[in-house]
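So, chain A:
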Amino acid sequence: MIRKTIFAGFGGQGVLMMGYIYAHTVMNEGYHVTYLPSYGVEVRGGTANCTVAVSDEEIASPIASEPDYLVVMNKPSLYTYQNRVAPQGIIFLNSSIIDTRPTRKDLNIHDVPVGDIAGKLGNPRVQNVVMMGSFIKKTGLITPEAFLKGLKQILGEKKKSAMEINRKAFAAGYELEI
Partner candidate 1 sequence: MKKVFSRPKSLKNTAFHYCGGCGHSIAHRLIAESIDELDIQDRIIGVPPAGCAVIAYNYFDIDMLESPHGRGCAVATGIKRVLPDRVVFSYQGDGDLAAIGTAETFHAANRGENITVIFINNAVYGMTGGQMAPTTLLGQVSTTTPPGRSALLDGHPVHFSEILGQLPGTMYVERCAVNTPANVMKAKKAVKKAFQYQMDNVGFSLIEILSQCPTNWKMSPVEACRWVNEVMMKEYPLGIIKDSKR
Partner candidate 2 sequence: MQGNRVIGEAAIRAGCRFYAGYPITPQNELTEYMADNMRRAKGGTFIQAESEIAAINMVLGAAAAGARAMTSSSSPGISLKQEGISSLAADELPAVIVNIMRGGPGLGNILPSQGDYFQATRGGGHGDYRTIVLAPASVQELADLTMDAFDLADRYRNPVLILADGMMGQMMEPVEFSDPSSRQYPECYILKGKGKGKSKFIRGLILDAIRMEEHNWKLYRKYQVITQKEVRFETFWTDDAEILIVAYGTAARIAKGAIKRSREMGIPVGLIRPITLWPFPMEVIRSFAERVENFLVFEMNTGQMVEDVQLALGGIGKVQFYGRPGGVIPTPAELAKVIAYQARKK
């Protein structure tokens, strides 16, 4: 089994963080994992992306030429990556700000209005965690408990207070009808 995911969006949307928490939690669960952020000139100009590969055996390449999953937080990223997604792959789409649909018909599109949900929770900064709630449920690789445990480790002692709102954000995403 090998699953590759590209997370992409504007810098500041917590895109690298999504990938990082995900990589960290699947690692806790005993999988082989690689996390590869975009770097250098690629990240100038405000876009960010990272690739996470998860497998039950050694991972040959941390790069995803055909990602199974694509998580897009903004429109430019959808245009950039939609054609790379593997046949029958899943796109997780921030439907709060992306008003177009992918042109490909074989893909499984999953709308997550992360902006609206985070807005209701009163904290737009947790949009990425809302997305992860939905992502974890749909992909089913790890349990929500495992994810929250990993999230807590990463937030650490310093940001203990942030855990509560993040837990709510995750739950909101997880409970979304899919």
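The candidates came about this way: all candidates are chains of the complex that A comes from, given by their letters.
Operating definition for what follows: a residue touches a chain if its C-beta (ideal position, glycine included) is under 8 Å from a C-beta of that chain, and two chains touch if they have at least 3 such contacts; residues count from 1.
Quick caveat, the model's predicted, so the values are computed rather than measured.
Participant: Every candidate listed belongs to the same complex as chain A; state which one touches it: 1 or 2.
Facilitator: Only one option touches chain A, namely 2.
Participant: Which residues of chain A touch candidate 2 in their complex?
Facilitator: 20, 23, 27, 32-37, 39-41, 58-63, 65
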